[in-house]
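Working notes, beginning with the structure itself.
The block that comes next holds chain A.
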Amino acid sequence: MSASEPLLRVKDLDVSFGGNSVVSGISFTVNPGECLALVGESGSGKSVTARSLLGLAGPGSHVRATALDVAGKDARNFSQRSWRSLRGKEVGFILQDALTSLDPLRTVGKEIDDALRLHSSGSGSQRAARVVELLEAVGLDDPLRRASQRSGELSGGMRQRALIASAIALDPLLIIADEPTTALDATIAASVMDLLGDLRRAGSGMLLISHDLATVASVADSIAVMAAGRIVERGTREQVLNSPQHPYTRALLAAAPAGKPRFTKLSPASTHPKPPPLQPEQATVHQGEEDGVVLPVLSARGLIKNFPLSKTENFRAVHNVNFDLLPGQTLGVVGESGSGKTTTARMALGLLRTDAGTVELLGGPWSQVPESARRNRRSSLGAVYQDPLSSFDPRHSAEAILADALSLGATRNPRAHRQQISELLSLVGLAPDMAQRRPATLSGGQRQRLAIARALAPKPKVLICDEPVSALDVSVQAQVLDLLDELQQRLGLSYLFISHDLAVIRHMSDHVLVMRAGEVVESGTTESVFTAPAHEYTRSLLAAAPPSLSSI
Partner candidate 1 sequence: MSDFAKIQSSPSGVAGTSHGTRSAARWLLSKIMGGIFVLWAVFTAIFFGLRMIPGDPAQAIMGGPGSQASAEALAAAREQYGLDQPLYVQYFAQLWRLVQGDLGTSYSLKSPVVEVLAELLPPTLILAGLALLVAWAMALVLAVLSTRSGAVGVALGSGLEIISAAVPHFWLASVLIMLFSTMLGWLPPVSTNTPAGLVLPIITLALPLAGFMGQVMRDSMAEAQRSAFALSARARGESETGVLLRHSLRHGALGGIALSGWALGSLLSGAVVVESIFARPGLGRSLLSAVTARDIPLVTGVALFSAAAYVLIMAFSDLAERLVDPRIGRS
Partner candidate 2 sequence: MTLARPLATKLFPIATALAAALVLAGCTPSGTTSDASSDPGSPVTGGNLVYASGDAEPSCLDPHVGGNYPQALVASQYLETLYTKDAEGKLIPWLAADSTVSDDGLTRTVSIRDGITFTDGTALDAAAVKANFEHLLDPKTASSTGYLALGKIASMKAVDASTLELKLKTPDNSLLESFSMPWVAIESPTALKRTQEENCAAPVGTGPFKVQSWKKQYSVQMVRNADYVLPVAGAAHAGPAYLDSITWRFIPEAATRYAALQAGEVDIIDNAQPDAIATAVKTSTIKHLDAPRPGASNRIELNSSKAPFNDEKVREAFIHAVNINASVDSLFFGSAKRSYSPLSSVEPLAYSEESLFNYDPTKAGTLLDAAGWSERDAQGYRVKNGVRLSLTFPVSTSQSIPAEQSLFEQIQATAKESGIEVQINLLDISSWYGELFTNSYNLVSAPYTKVGPGVLSILFHSDSTIPAPSGYFANLSQVKDPALDALLNTAGSTKDEAQRKDLYTQAQKKVLEGYYLLPLYDQQNHFLYSEKLKNVGATTAVASPIFFDTWLAN
């Protein structure tokens, strides 16, 4: 086939499962050496689209298109056999989450070798050599050893690279990557993106699927924005990012916190109803303020926590961490997985005994007193988790959960607290009719709102938020962040805000703590840390972060 001919030509692609359509009227083309990014939030149908390009839309799916040319062949009525000859050979597919995309029971080498073996290229020894070569190509150290390991023995980044290696084993003309960097730490995500960039430059066409405009911005030539199974906007990267036409695209761009100063709204204002007027005593901010000296509401000194790996060796989870959370302010804690963020938070919450060091809450001893002494003071400290659903008792309705929190556990009978419950619901922007729903039936955003409402019920002074938005879609994340902002302003709350996402941290925090391997490598005001990073690790983090879209 000539270079001019597109690798992928899709026209009016419809995919439906048992009657209800999930993708409809999608058309696009990918030319050799070109990278098209398909961006959309969960449920927008982007993954289904990607899979239907390989005839893997799944059982019960019904795929129709006026044109579906893959690698120059009309794939509309392909037999399984011809699909198979296509997969892996002409088209490489990189799946969403590398954790589960490699068979845990087989060695990485075998998994990669499969692609070679299936399309019968070379003898066993030749293939083995090629496997090592590939692993090296995707930047894995000690490829020989890696080839003999199973995915369980590899880190997330390594797995993703191994997966890529298996996808590019036969230098396919076209690579389809479905959320290749989700669930990866920023630095690793960046390097994986670079790797994909190299592949593209090497001449293979690429279809990149992602929920996040920022991540694809660096690689994609053109971007197609998907919503509800349709492409709402398509154009070059510059067009889409700088002069978005469709309101949805605009909303998406607006929702990205990167480069937005504190307290600027990320979501359209109409996302939730106006809250009712507040009781005065809640409005008072900055208590504990004596002759100009602002006392911290939550402070930690020399926190240390070790987890025993075996009888002999320990894992150093947190090492000598200090911080002060000032009233009405937000202290952001940023770091990659395993940096000790969450352990710190759990010690601050008094859920985890400290090996050394102390935590003080509102000037009183906290970490070193027994739980019985903490219990009645807990009402002043709330928590919001990454996965709200698991933090609710699945058997209780929203109102029951709130009633329980409001009554300090005295009752789960909503009647006792009708008034406050409805207030709380509207405060976090949940419609009253959500009261009877069980958490499992709520959407991700609604769950997080409910979690916040529960945290607020005992009228706390301090809220500890551990990755509160990382499980949410960009637009929903924006709403939740806005909500947190708003609540802080109106209730004078103090946040200990933990996230791996620099953009989020920057948007939310007054002060920032950068953690790595259990230690605080840098701390200071958000401005100073982000504009003039002192520590080299902070710099590398910032470098790895996707560029703030406005800066393109």
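We take it that a residue touches a chain if its C-beta (ideal position, glycine included) is under 8 Å from a C-beta of that chain, and two chains touch if they have at least 3 such contacts; residues count from 1.
Keep in mind how these were chosen: all candidates are chains of the complex that A comes from, given by their letters.
Computed from a predicted model, the values in this text were never measured in an experiment.
The listed chains 1 or 2 are all part of this complex, yet only 1 touches chain A. Remark: chain A residues 51, 54, 56, 80, 84-89, 93, 95-97, 100-106, 111, 114-115, 118-119, 150, 152-153, 163, 166-167, 309-310 touch candidate 1 in the complex.
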